[in-house]
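Right, I'll just put the structure down here and ask away after.
A protein chain is absent from this complex, but the other protein chains hold their places.
And now, chain A:
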Amino acid sequence: MNSPNSFRNQPDDRGHFGEFGGRYVAETLMPLVLDLEREYRKAQADPAFQAEFDDLLEHYVGRPSPLYFAPRLTEELGGAQVWFKRDELNHTGAHKINNCIGQILLAIRMGKKRIIAETGAGQHGVATATVCARFGLPCVIYMGAEDVKRQSPNVFRMKLLGAEVVPVTSGGATLKDAMNEGLRDWVANVHDTFYIIGTAAGPHPYPEMVRNFQSVIGKEARAQMLDRTGRLPDLLVAAIGGGSNALGLFHPFLDDPSVKMLGVEAAGHGLDGDEHAASLLGGSPGVLHGNRTYLLQDEDGQITEGHSISAGLDYPGIGPEHAWLKESGRVDYTAVTDEEALDAFQLLCATEGIIPALEPSHAIAAVKKVAPTMSKDSIILANLCGRGDKDIFAVAERLGVEL
């Protein structure tokens, strides 16, 4: 049991993380959201559900993912030891699959016949298409038309896996518009459709459920670190778009007071302008996509478009638990620019022989800043939440290289 002072006992029974979270959905969806919560609680209490989840993570996803000490990066930065949780080695190349396995098992348990999802960079779309192929369920992926253009290899992957990819042209034609379209589909197909949301956001119970499925990252890392070093890390670092990989890493450590945590938002071209995707550092609280959280918005509450070199961080909101962790002071948040992320991307390639995705490149950029300020016996653990194969075209373009 968690103590009353625990940081790990959120949300409350209405899905609120302090003043954040909740269930801000149309009445049509409300009974479904309540039904989903009931079914999720039953699944949580069912050892067979957990056993099937664990079995698939081990034999299909390839967990546990390694905990890796990065010697040359550590030497290069000249301060704290840098360790990585290697979730980029998962099947499909990112942490997204952990959550998709959990949600599709729940969908099957609930007798749903059709899966929908939204995707930005395409990683969640690929992971969803993957589990749908694995379990033989039809799959519709909503993707902003702009992202369809920017991420054509992932579009092709989803199609190979049997998914129907629907380009969304409304609004700014990016991730938030894809999520709107996912919600519109869901509301029109409530009887047979399960919506696999890709990050720890949306109406309750999604933020809690996605966090719990992703917490396998932190549970493994905590045990691995204790096993390898006999101690806990001093600092955890993870990139944040919606925030599921960061919560997955952070949550199992929240009640370890010696462990500091740093969430890294995308500062795009810089926080002083409008071209960023840092909802916590550059936004304000509001209501969107089923939850109250920090949003990028204007003075009238109109949502503004985020910008990041990383399509996976390019979302104008953030999971409500991060909003609460920020206000509670338990987790620190910072932001790094496109340029800094690109530099970190190249640094990891050169020092460790690992091509990271642009999302964790933001975390690596933050590590690059903070490691030199820490002593050599201290330990940083960063989440390497995705591999960079999908990003080589975007990076080549930014570096002025023609492929």
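The working rule: contacts are C-beta pairs under 8 Å (C-beta built on N, C-alpha and C of every residue); 3 or more make two chains touch, one makes a residue touch a chain; residues count from 1.
We adopt the following convention: contacts and distances are computed from a predicted model.
*Asks:* Could you check which of "Heme exporter protein B", "Small ribosomal subunit protein bS6", "Tryptophan synthase alpha chain" or "ABC-2 type transport system ATP-binding protein" matches the UniProt name for the chain that's left out?
*Replies:* "Tryptophan synthase alpha chain"
*Asks:* Which of A:180, A:224 or A:308 sits in contact with the chain that's absent?
*Replies:* Only one of A:180, A:224 or A:308 touches the chain omitted from view, namely A:180.
*Asks:* Of the residues listed, A:276, A:289 or A:368, which one is in contact with the missing chain?
*Replies:* Considering all chains, including the one not shown, the answer is A:289.
*Asks:* Taking the full complex into account, find the residue in A:227, A:272 or A:299 that is in contact with the omitted chain.
*Replies:* A:299
*Asks:* For the chain not shown, which residue from A:32, A:105, A:141 or A:239 touches it across the whole complex?
*Replies:* Going through A:32, A:105, A:141 or A:239 one by one, A:32 is the residue touching the chain not shown.
*Asks:* For chain A, which positions touch the chain that isn't shown here?
*Replies:* Residue positions of chain A that touch the missing chain: 14, 22-32, 170-171, 176-177, 179-180, 183-184, 187-188, 190-191, 286-290, 292, 295, 297, 299-304.
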